[in-house]
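A single protein chain has been omitted; all remaining protein chains appear in their positions.
== subunit A ==
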Amino acid sequence: MKLSLGPIPYFWDRDRVSDFYARVVGAPVDIVYLGETVCSKRRALRLPDWLDIAERLSAAGKEAVLSTLTLIEAESEAAYMRTVAENGRFSVEANDMAAVNMLEGVTPFVVGPHVNVYNRHTLELMARAGARRWVMPMELDRETLAALQAQRPAGMETEVFVFGRLPLSFSARCFTARAHNLPKDECGFRCADYPDGMPLRTREGQSFLSLNGIQVQSGETYNLVHEIGELRALGVDVLRLSPQAQGMFEIVDAFRGVADGHRESSAAAAMLEPYQAFGPCDGYWYGAPGMNQVSGD
């Protein structure tokens, strides 16, 4: 099974991003998704910078994919997306139907997790438009995946998000700016101060969600390390790990070992434990509330 690194969901500064991908070059991942997918105001890196990183990853034998913005609001964002779609060198992950529209018939592409593929008819439509891989939406469960795998279009690869805080929603509003009593247009890039997002707790102190600009993530970390055998049996091709500031390369090693059959999932789970600030969850996989932890209960 291949391992992928999803796009960095947080606003890291240029140096941090450069250092991160300098390490990724030597890390045991097969596919790396690059680019800003959350907020178009975050421009620490421009397209030439991302292309430069993609070239270096490509030279190291990895597949580099440019990932597009999830919520398109302004014409300028659509124009940037078109530049990405027509880069001519690297394949693209479409996180919105606007990107699918631009990529259709132009170049093979990846359908990201924020395009709602819930059934084989939508997946076939994506295949006809030129998709060669799809990432299962996070709220779907194993029964849905099994049914989709049984009838997936020829040549379509399947990728499943297996580790990281879940991207649960997007808004026009910036919740990080709101937490600082700032309007989005004068946000001062406060999200740069939270390299793993801003924890949101209930009034009785329960960790609940994480604020990341216009995105709301889960507080708990989605973790399917115990389910890798099942994912393999279902014919899943790629396991996606979502970048976080803490322990990313230890996380990669833990999953690599299990994916290659060199490590028991329980040993990997122990390795991952320090890097789940508020504990694991896996409910979505079992058709339960996403925040639940079902395996091991």
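Simple rule for what comes next: a contact is a pair of C-beta atoms (placed from the backbone, for glycine too) under 8 Å apart; a residue touches a chain by one contact, two chains touch by 3 or more; residues count from 1.
Assume contacts and distances are computed from a predicted model.
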Tell me the UniProt name of the left-out chain, picking from "Ubiquinone biosynthesis protein UbiU", "Deoxyribose-phosphate aldolase", "ABC transporter permease" or "Succinate dehydrogenase". "Ubiquinone biosynthesis protein UbiU"
Among the options A:143, A:260 or A:273, which residue touches the chain absent from this view? A:143
Looking beyond the chains shown, say which of A:18, A:40, A:101 or A:295 touches the absent one. A:101
Of A:92, A:162 or A:211, the residue in touch with the unshown chain: A:211
Hidden partner chain, residues of subunit A it touches: 70-75, 77-78, 81, 96-102, 104, 114, 116, 118-125, 138-140, 143-144, 147-148, 151, 166, 168-175, 178-179, 183-185, 198-206, 208-209, 211, 216, 218, 283-284, 287-291
